[in-house]
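Only a single protein chain was left out; the remaining protein chains are all shown in position.
Every chain is named by a letter (A, B, C, D and E) in the order it is written, and numbering of its residues begins at 1.
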Amino acid sequence: MQDRNENFVSIFPPHALLYQETVRRALLEDLGNAGDITTDALVSKDDKVTAKIVARASGRVAGLDVAACAFHCLDPNLIFETHLSDGQDARPGDTLAVIRGHARPILTAERTALNFLMRLSGVATATRDMVKLISSYPARIVCTRKTTPGLRALEKYAVRVGGGANHRFGLDDAILIKDNHIIVAGGVTEAIRRVQKCAGHLVKIEVEVDTLEQLEEALQEGVDAILLDNMPIKMLAEAVQRAKGKAITEASGGVTPENVCLIAATGVDLISIGWITHSTPALNLALELAVTA
Amino acid sequence: MQDRNENFVSIFPPHALLYQETVRRALLEDLGNAGDITTDALVSKDDKVTAKIVARASGRVAGLDVAACAFHCLDPNLIFETHLSDGQDARPGDTLAVIRGHARPILTAERTALNFLMRLSGVATATRDMVKLISSYPARIVCTRKTTPGLRALEKYAVRVGGGANHRFGLDDAILIKDNHIIVAGGVTEAIRRVQKCAGHLVKIEVEVDTLEQLEEALQEGVDAILLDNMPIKMLAEAVQRAKGKAITEASGGVTPENVCLIAATGVDLISIGWITHSTPALNLALELAVTA
Amino acid sequence: MQDRNENFVSIFPPHALLYQETVRRALLEDLGNAGDITTDALVSKDDKVTAKIVARASGRVAGLDVAACAFHCLDPNLIFETHLSDGQDARPGDTLAVIRGHARPILTAERTALNFLMRLSGVATATRDMVKLISSYPARIVCTRKTTPGLRALEKYAVRVGGGANHRFGLDDAILIKDNHIIVAGGVTEAIRRVQKCAGHLVKIEVEVDTLEQLEEALQEGVDAILLDNMPIKMLAEAVQRAKGKAITEASGGVTPENVCLIAATGVDLISIGWITHSTPALNLALELAVTA
Amino acid sequence: MQDRNENFVSIFPPHALLYQETVRRALLEDLGNAGDITTDALVSKDDKVTAKIVARASGRVAGLDVAACAFHCLDPNLIFETHLSDGQDARPGDTLAVIRGHARPILTAERTALNFLMRLSGVATATRDMVKLISSYPARIVCTRKTTPGLRALEKYAVRVGGGANHRFGLDDAILIKDNHIIVAGGVTEAIRRVQKCAGHLVKIEVEVDTLEQLEEALQEGVDAILLDNMPIKMLAEAVQRAKGKAITEASGGVTPENVCLIAATGVDLISIGWITHSTPALNLALELAVTA
Amino acid sequence: MQDRNENFVSIFPPHALLYQETVRRALLEDLGNAGDITTDALVSKDDKVTAKIVARASGRVAGLDVAACAFHCLDPNLIFETHLSDGQDARPGDTLAVIRGHARPILTAERTALNFLMRLSGVATATRDMVKLISSYPARIVCTRKTTPGLRALEKYAVRVGGGANHRFGLDDAILIKDNHIIVAGGVTEAIRRVQKCAGHLVKIEVEVDTLEQLEEALQEGVDAILLDNMPIKMLAEAVQRAKGKAITEASGGVTPENVCLIAATGVDLISIGWITHSTPALNLALELAVTA
Partner (left out) sequence: MQDRNENFVSIFPPHALLYQETVRRALLEDLGNAGDITTDALVSKDDKVTAKIVARASGRVAGLDVAACAFHCLDPNLIFETHLSDGQDARPGDTLAVIRGHARPILTAERTALNFLMRLSGVATATRDMVKLISSYPARIVCTRKTTPGLRALEKYAVRVGGGANHRFGLDDAILIKDNHIIVAGGVTEAIRRVQKCAGHLVKIEVEVDTLEQLEEALQEGVDAILLDNMPIKMLAEAVQRAKGKAITEASGGVTPENVCLIAATGVDLISIGWITHSTPALNLALELAVTA
């Protein structure tokens, strides 16, 4: 546990180049054609304010750089000062960051900045909670490609912030033979042989299996990792036992807070969970304003 | 209720021009630089399959056109045949759509298509459930701008599919004076007066109030709608009473399945809920394959 | 009148995010593949100059921020100093702005910066002239969606700078039922009823009518505004009378400097004019150079 | 004259690749985030109509392909049938094109399609009128780079359709030494010498001169063309005489319908006019609808 | 060898979505603002031709789909008929493909289509030649990230077509610790340990070593592959021997046709060569025209 918490401080955020355009598009989506007609009509262009982003619920913070990017995209002169860092846990009432400068860009960027920060912190929080539940086991929580379209790199980062590990970032960075591939290839053995002929020397191969027979085929051919899909706990334990020392094992399918410890107790190396990215509630955050004298 | 269900069939999806680029970017995000190295290595370019999108849980379907767009973006010759329509309710095991054609593009687009469809159906389902709860009241469920960055038009559509109504699409299509604006302006009255001087003749004005005093100020100045934020039920009921006939009323803040009927019972016109877009679980869907002879 | 002039100083320009990409594209359109081959060949990269943008005709200035953006897009270190502001009136010979810095970017951006500034000032000037003509009436001049493709937000802004008001920014920010919609729906009443079923609570509805019969239908159904299209003055006056207190009225079609006062004298609230955006002459401006010692 | 009219039919429109993105952006500008909320609410998705684009004024038609592109961008299945061609003259009431198909995309694309067509036809008409005025002289009317940002290739095409010729398309396709360049270089001779050292063998050189002295310098150095800027008719005639056989001559500055014949009578080769692109009224066109049985 | 040749037919080209935008941009780069002014002026829009792409030198063909994409991007109705396939060897005079249809788009796309096809075939040819040289050894030729900016996926594909294998596609699909990383980390051991703590379970790790001491460190820590950089043949042979069975070995640095067999003879698994992508001559191809009756 200790070890994992230390990791948090060294967790690397994606380079800004990877999300600047995403943030710019999100702002343009909110501005529409006419811009922020409320703020423009109501706030003088010289008004200055101090605003703070405040937690309204408990959770793990993730995405402060992205939120800052939203504010700076509208006004590079805004001061964005963090009080917490990505990877730290906020309690209700905690201030995550303070923004100072002209009121117009702060109010106009508010919703976009919070939409990113709330979602990423939500993902980090859900991940953290699952990680905590299995903290006495060596298994790691990993995410999937079931991410929000357009936000993959950011959500993968939020999973790391939550103490989880990343699975593939896309279809291109490793080979994962899934059930549908096996159907097309006509079997596990054939599927593995086909990809082995093409795989580059830096590409790992993982195969999804549903039965112990498929598992044996996979172990026979030799793969880097095996995804044990939707297996009952007992079968999962047996599978993990058989694969030990031969391939990394990953449990997947129907993982809940209720059964995650049982799964981890099988000795499986990884537990992958789609809902930590596709079905997590956002962390409740708000922007509070104080007018500058 | 009847009336609302009828609405579903006439619910208009956003024009494809509004999401084609979003879908293309999502596919590129998944393809990375090297593309789908598993499918490319394993599936012959002439293999054909029939696949179906199947529900693994109950929910309201939304986003079939978007899913089709993902498949067609990779291969315009794929046949995408819907078995259910947006606005219909799927039960576990139901087939939403069948896709026929070359196996490669179907397998490569699978995740992206499902990521859109699962999220939009999740939003529609959560909205539907809230709408159902208050079906004996005239109040309508409306969404907010707390949407996923990049997906606003689609999520707003999913809310309509769920039987909800849309609030503003962005900062530009109506004036909504929020608490922070009131702080900057120095009061409700001043804030309303400022925007009235600038508002075009087709722009409605809504103001957020926290107290009955603020409500009176707003009613005095004359606005189209009043957002009653986080008021206790009793105060909310009083506010609705006072505003009756003078402005549309909207309740907001802390709305849950548990309290939504109490809120609706106050006679409020609209109940806005952020979490139907920012915190809803995705609808569980899968793509199942059958190899074509 | 006084009131309107004051407005000018508080007129809000669109946020730079809304036009930066448009300016960048305009510069790239002028640079082509090879860039400014005249300036590059002729001007040393260390040469510095002072240039001024000078009016060659009288008119209302609009678009200085956009012109500055063009210069800064090529060289962020250029000093762009305004001598007049958007909303002020220039006479021939007046200096609008002074630009100091390297000669190359100033000469290369010159045409693009002027093309924006001349057009926007042209729109503002034409609007101002119409506004002046009816200054003794309460009617306001409003623009339409007949704007230059790609420049809508900027031209809408220029109309505000000219003292006019904005109509819809796009198809999405209000409902305007036009003659063609009425044909499809089969009548004014049916058309209004259809949109009322779908319109969000912050969406206003306007309907175009050609006859007093259509007007009565519209008033019966209840809409926010009525566009009285191409009516003879007498019919217009009658229509305005009937709609008084029930809906905002807008006169449209064939408005000229010659008849605008007659139209305004009917008591109509708004007079919309397409040609202030689609057919106005540009304001004649030039960039004059002084070589720096 | 005859000769020039024949040219019209062979005038080549820019390849669609050069304006498709511009048209797409213009449509998105009009659709905003929510799309055409009037049409979507009011028109059933199965409704079909026949629409025609009708002239409400006399003018030269230009831009039918661009208008078609706007309709097809929203619905590739729309039938766009031209009744007139680019380069032909329309009289009030004439049908330019008929569009058949689903009502929604036709109504949604209407404004964007017309905005392009009206502007380009306006440019073509103004050009045609100037060309006609000087039809008994050999001089040609040419345009400048004072075009609408983002529409240069299209407006240059409209000038060709009007019987005019194109000047430079951008800063990159020829060298034009202007007054400001001469100031920086310290004189006409020096300016010409500098560019001659760099100019590629397929790059022509033109220089702007204000006086006969400058003209002599230019002729001495040898250039392809000389822009005679704002010269009184008599001086212009003298300049043309001196340059005859040595360089192409172009008159520029303050050209009006009133003085264009006098200018042409000097024997000058080209008369360049900025306002045929930057200050011309759009041609009045409308889309009329007939509901299909 | 036989085996590798068979591979060629199953070599998967990148999905068109991965290069369509690149091709579109290349065409726009060539069209500039004014388009193909030679072809537009000279060729009637109804002229049809048959053209063929002919080899003027011997080489391995790669990129026919990309060339087709260039033609179809200008005119989807052109017929592009391949006579050879990617992976086949062309001799001078061989026809690679025949294109039929309108003359204008064929002539306009010619240069862009050939620029892609000549470069990709050049890369494939250089790779093929190196692969042939070492055909009696088990070693494989692999490429590097020293590719042309913007063309990585296509050049990596050309390498596969040439019989080579791909190294990393980018910085994101595997870990490669290079000399500079080791300097920053302070040593091979420390560098490996740091990345092992962060690497996902599907991410392989390779480390570059210059000496046998560094090699021992790497083998001790355990990595998937070792890049033996610029080692003299004897040291290389020793290194390969020591790593055998413990890690994949890759030779790199200064590989030429002259020394590649000596390198392969050491038993090294992979030989990576930068110049097959960054310094290879294009394959000489031409488009020959036959006017259609």
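Observations on the structure shown:
To be clear about the criterion, a contact is a pair of C-beta atoms (placed from the backbone, for glycine too) under 8 Å apart; a residue touches a chain by one contact, two chains touch by 3 or more.
Bear in mind that the values here come from a model prediction, so they are computed numbers and not experimental data.
The absent chain, not drawn in this view, touches the displayed chains A, B, C, D, E throughout the complex. Screening D:D179, D:E206 or D:D229 for touch with the missing chain picks out D:E206.
In the complete complex, the hidden chain is touched by one of C:L74, C:L151, C:L236 or C:L289, namely C:L74.
The omitted chain makes contact with just one of the residues C:D40, C:D65 or C:D129: C:D40. Screening E:V203, E:A251 or E:I273 for touch with the missing chain picks out E:V203.
Contact residues of chain B toward the unshown chain are 29, 32-33. Chain C meets the missing chain through residues 24, 27-28, 31-36, 40-41, 44-45, 73-74, 105, 108. Against the chain not displayed here, chain A makes contact via residues 10, 12, 14-15, 17-18, 152-153, 156, 166, 169-170, 172-173.
By definition in this document, only the chains that are shown with their structure count from here on.
If you compare A-D with A-B, the chain pair joined by more contacting C-beta pairs is A-B. Here the CA centre of chain C is 22 Å from the CA centre of chain D. Chain A and chain E have CA centres that are 33 Å apart.
Listed for chain A are residues 29, 31-36, 40-41, 108, 169, 172-174, 176, 197-198, 203, each touching two or more other chains. If you draw each protein chain as a dot and join the dots that touch, every dot ends up joined to every other dot.
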